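Not every chain of the complex is shown here; the ones you see sit where they belong.
Labels for the chains are A and B, by order of writing; each one numbers its residues from 1.
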Amino acid sequence: MLTCKKEIEVSFHEVDSLTIVWHGHYIKYFEMGREAFGKEFGLSYMQVYKQGFLLPIVKINCDYKRPLQYEDTLIVETTWQNTPAAKVIFHYTIRTKGSDIINATGSSEQVFLDENRELHLTVPPFYAAWKVAHGVKD
Amino acid sequence: MLTCKKEIEVSFHEVDSLTIVWHGHYIKYFEMGREAFGKEFGLSYMQVYKQGFLLPIVKINCDYKRPLQYEDTLIVETTWQNTPAAKVIFHYTIRTKGSDIINATGSSEQVFLDENRELHLTVPPFYAAWKVAHGVKD
């Protein structure tokens, strides 16, 4: 399973008037998890861009289980999900460091746009090769 | 149908390096839609708070259809959905002003926490009364 953990410290500006992290910031935490995954597994935005593609988000969701609070450190675990479609799908689990508490889970879908920003309907060869290189049989 | 429209101008700081609005900002647009709904229909955070309840978000999702760009004005349409559960559910549609383009759709779920921040499992009387006052038969 292709997965990656990224540690993030909650900062003051992320905490709302209920003294919990404002829900919208979790979307940012997902992005930071995705970026850490890309760096670790050779699928960063810049690497994809150099192949001639953009990867805009087309779907996102988040289920909030238990709020994060000030001075918490969170760990976002980003797991890649295989799909035959021309999409990149990630699942996220956010936990509080040093505990088993799950604060949130979620997922995202991205599509490939080519250099003319047209939707690319088939899996780009570089991405097919990336799958093979990472032991994904499909 | 209880629904409300809120107009928002895209600002420079919301636009990412792909020259489109960064996807996370749509969560903020949903919130601004929800706030406009609350103001129009007497269900603002402060009004709920004065009844002794908080309404944290427990679920959010967004489907991105067509990117918003700099100098766009968007209209977020927020529609309340009835449910017998002790939840508040909204659906959102974001359109570009002056066109029929749908940029995104989404929804959110909120639960009631009481003054001790305990989950309130039944519909609070003030919310039941609010439904009645707005012609909702349930």
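Throughout what follows, contacts are C-beta pairs under 8 Å (C-beta built on N, C-alpha and C of every residue); 3 or more make two chains touch, one makes a residue touch a chain.
As the structure is a computational prediction, the values presented were derived from the model and not from experiment.
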With 2 copies placed, total copies in this complex: 4
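Methods note: only the chains that are shown with their structure count from here on.
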Inter-chain centre distance, chain A versus chain B - centres from mean C-alpha coordinates, in Å: 24
Residues of chain B touching chain A in the complex: 18, 20, 23-24, 27-28, 31, 54, 56-64, 67
